[in-house]
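Note that this complex is displayed minus one protein chain, with the remaining chains in position.
Then we have chain A:
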Amino acid sequence: MKNILQMQDICKSFSGVEVLHSVNLDLYEGEVLALVGENGAGKSTLMKILMGIEQPNAGKIFLGEEEVKLDNPAKALDLGIAMIHQELAPIPEMTVEENLFIGRELSHFGFVDSRKQAQLTKEWLGNLNLRIPPTTKMQDLSISQTQMVEITKAISYNSKILIMDEPTSAITEAEVRHLFEIINLLKKNGISIIYISHKLQELPFIADRVQVMRDGHIISVAIMAEKSERQIVRDMVGREISNIYPKCDNNITEPILEVKHLNKKGEFEDVTFTLHAGEKLGIAGLMGAGRTELVSTIFCVNRPDSGEVWVDGEKVNFRKPSDAIKKKIALVPEDRKLMGLNLAMNVQENATMCIDKNIAKFYFLNNPKGSLLAKEMVKKLSIKAHSTKQEVGNLSGGNQQKVVLAKWLLTEPDILLFDEPTRGIDVGAKAEIFELINNLVMNGKAALIISSEMQELVGIADRVIVMCEGKITGEVKGEEITQENIMALASPKNKNGSIN
């Protein structure tokens, strides 16, 4: 196989701290190279250098035989390097066609030549066997379809190297299969792919080789088939992780949260379930099944249309989230940057956000007490920060998530609603978060856990309820909790998972 990209001895420092130490990366024609590592391992920085967004302090980059200097993103794109971002950034109001031609519109004397554009768009989409009408607005596409359009766009620039950053983090299983088909098609056309993912179990299906990074070093490079998931995890975290899903001796007792016939139009209908003290109850379902809407309605971020919520055998009438907090409910939201944290504030300010008024001295902030509590939490959750005064925007994803947890643990909740508690965080931090959930339920707290990674629910939940299109379609318990059983309940009945 022909070597099409070589990055040699790449070094990069930020304000005096070296984050990449003589890193090498080789990419061959028509292969998929999985690049894995915990958050902060240096993957993103390395990719930013390849995209021309960051400049290395030392090292050389060769495309084929030729040494290149990638001083800006436009140049990288010109030389055939394109990236499909984790957070896709199309312009929602524009059509598929307009998005594909953004910045390089075909024109006749300053007028857009839509006929030619439409023709090319059809051709490009056709090459990838996609059946998306070119005149659809981007906002009407699913995440998966948007991703496909982004891939089409990258290919249309004659890219030879595609970087995919967590492409499967937000799409369904059927869509993942479709994505893999597309990737295989791209490989056949001689396109090489650098595939970044936290989902190790999917790598054997798609990657040819795997390269593991940790703390700015390359730890291992190997043929995928010769490397087990366990070995990869060990390389990533630098130690054996015996079990991501630790054992748990919890004692399930009385009902603590009862939801009865809860309705919210267009989101979910007639939802009834009971959560017990000491229980880990999972909620499974595909994207858009209404799970997030359900928990945010229980927490009263949004008001329900009808239905009842009972806490501790008493009917409650929440009007706003602070009412739910008073009843010892906590919601660890799905998107920590959007809903969980104030990125410009420091660890302490975020951690004490919900309890400031409880520890206040006559409306004045009680900083000494807050600092003490925040330090305790940093220690308890082993949050890696220089100090409690560090801005959370500068922390890694896993540590940010722990700050969100700290904020809620300080409210001393009895009922914890976790919405995707491990999204986008690395294996080590995941194990720690599960450990923490176990400790909570062993102390008689109740945990409701939404996760799109079914494996997680199989690993930790005592019981799983499954939602599909806003309704509860079933419940599985104990031995019955398997990916197959959950999937069967989670898939829409009459639409056999068809996409496009």
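As a convention for this text, contacts are C-beta pairs under 8 Å (C-beta built on N, C-alpha and C of every residue); 3 or more make two chains touch, one makes a residue touch a chain; residues count from 1.
The rule we apply is simple: contacts and distances are computed from a predicted model.
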{"item": "Name per UniProt, for the chain absent here [options: \"Succinate dehydrogenase cytochrome b556 subunit\", \"ATP synthase subunit a\", \"His-Xaa-Ser system protein HxsD\" or \"Monosaccharide ABC transporter membrane protein (CUT2 family)\"]", "value": "\"Monosaccharide ABC transporter membrane protein (CUT2 family)\""}
{"item": "Residue, one of A:Pro90, A:Pro333 or A:Gly398, that touches the chain absent here", "value": "A:Pro333"}
{"item": "Per the touch definition above, residue among A:Leu79, A:Ala222, A:Val301 or A:Val316 touching the missing chain", "value": "A:Val301"}
{"item": "Contact partner of the left-out chain, one of A:Arg230, A:Lys315 or A:Lys357", "value": "A:Lys357"}
{"item": "Which of A:Leu343, A:Leu436 or A:Ala488 contacts the chain that the document leaves out", "value": "A:Leu343"}
{"item": "Touching the absent chain when the full complex is considered, from A:Asp215, A:Glu376, A:Glu435 or A:Glu469", "value": "A:Asp215"}
{"item": "Contact footprint on chain A, counting only the chain that is left out", "value": "14, 16-17, 215, 217, 238, 299, 301, 320-322, 324-325, 331, 333, 338-345, 349, 353-354, 356-357, 360, 363-365, 386, 407"}
